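Only one protein chain is missing; all other protein chains are in place.
Going by the order they are written in, the chains are A and B; count residues from 1 in each one.
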């Protein structure tokens, strides 16, 4: 049951990140096949790093569903861009946020199953969530989203803590997942919309130790 | 027999990529020892990622031949640059294309031996071929060759499909390899020479589904 949830979540997560990679690639005028490369790297990068670090078999080699989902999402997005009106940058932020939220949970869960403690698990969740998008931005020569000073890694961390909190309250599994995804996506998208910021260096009245685990 | 072919191909492939890394490093005015670092990373990066993903021992740790080939190619290229007339950018493209073609085949073959299906194997071939050059370009702060909108990943894919096609026709092994390398190198170098382009987003009369596996 849990395994099925996670398989479904993973297939969904790679699709979201594949869409975000295709959108950024298009914006950066990568017209050729390179856009497929950058989108696939975005979709598979975070989970691949997670599996390598945990010494597990790589998820997209074990099951072909992930590659099918990735390539289908890329083809779908390319068709959409060709035949439909242009999207605002807002959609890119949203799609990236959902991917981040899903991979965050999957990284935490997989580390816990692997026997890691909570501090390692939350680090692994952030790694899984952040790495694909980071590779996308580095390869596209963008300032990485995670480095732009907005709420990004903090949204990821908040999602992870919510997941742990809900889980410890014995709430049914699916609601832990939904709750954590909502927290991450709302914080992330809200920060873009209302300009929320985390500032570790300047605000002297905030205690940074509260924000760093 | 097969193993010997692959060992030889691998030693040749790392040398080609080492030369391409040294050439780009020189062009980017990396005068010090950093050029050795970037060249070694170019030569060994793609195959290392492949072996990590497949859970195999890393090729250049298992056999010292690869490091010797890499370092010899770097020293040779440095001597060449110091004492010989400057090369045109064309040689860089060619050397990179041969490395791409060789590593593409090696990635496919190693994934197939490992028991992966064709879609995973072709993804692995492209990963092996593309990753070393991608790391080189990112570290040198160039627009990655694979992202410049020319035929690059598509040449890699075409080489992979040729390899599969020739293999299924029961053609002797060495000709499958030669054929695939020729397809990749000709497409890649030809696209630079005659300006061929793949455009997934703009040409409305081309069906993108034909280009994406």
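We take it that contacts are C-beta pairs under 8 Å (C-beta built on N, C-alpha and C of every residue); 3 or more make two chains touch, one makes a residue touch a chain.
Since this is a predicted model, take the numbers as computed values, not measurements.
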item: Residue, one of A:33, A:66 or A:152, that touches the chain absent here; value: A:152
item: Option touching the unshown chain, where B:81, B:143, B:165 or B:186 are the choices; value: B:81
item: Footprint left on chain B by the chain that the document does not show; value: 25-26, 28-38, 40, 48, 52, 57-58, 60-61, 64, 67-68, 71, 74-75, 78-79, 81-82, 138-141
item: Chain not shown, touching residues in chain A; value: 52-55, 116-117, 119-120, 123, 126, 130, 134, 138, 143-144, 146-154, 157, 197-202, 204, 208-209, 211-213
